[in-house]
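Structure below; questions to follow.
One chain of protein is taken out of this complex; the other chains stay put.
Now for subunit A:
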Amino acid sequence: MSESSTALKIDTLFLAEAAADSTSKYAPTLLQQMEAEGVEVAYQCREGYCGRCRCKKLSGEVTYQSPPIAWVNPDEVLPCCCVAKTDVVIELT
């Protein structure tokens, strides 16, 4: 991540900054953003069907390029297949 990045990890929170163009197929997924910042997130399929990376979202908006197959509650996100539309705060466990 570049020097200008505002992404930060505060103990149990992770702030993912909005993707420049969240509709681009090259936009980094939330999971890629977290990995780039050195946050360890458990994952398995990276395609949205297993639900292993399911996280609680405290604020912000994400978008899915294709609808995830795994169940996602309204306050949760699947970082492996969503892109941050606005700055997003994720709770880390």
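Please note the rule applied: a contact is a pair of C-beta atoms (placed from the backbone, for glycine too) under 8 Å apart; a residue touches a chain by one contact, two chains touch by 3 or more; residues count from 1.
FYI, contacts and distances are computed from a predicted model.
Chain not shown in the complex: UniProt lists it as "ribonucleoside-diphosphate reductase", one of "NADH-quinone oxidoreductase subunit I", "Beta sliding clamp", "ribonucleoside-diphosphate reductase" or "Monovalent cation/H(+) antiporter subunit G". The set of subunit A residues touching the chain not shown comprises 1-2, 20, 26, 28, 32, 35-36, 38, 42-47, 49-52, 54, 67, 69-71, 73, 93.
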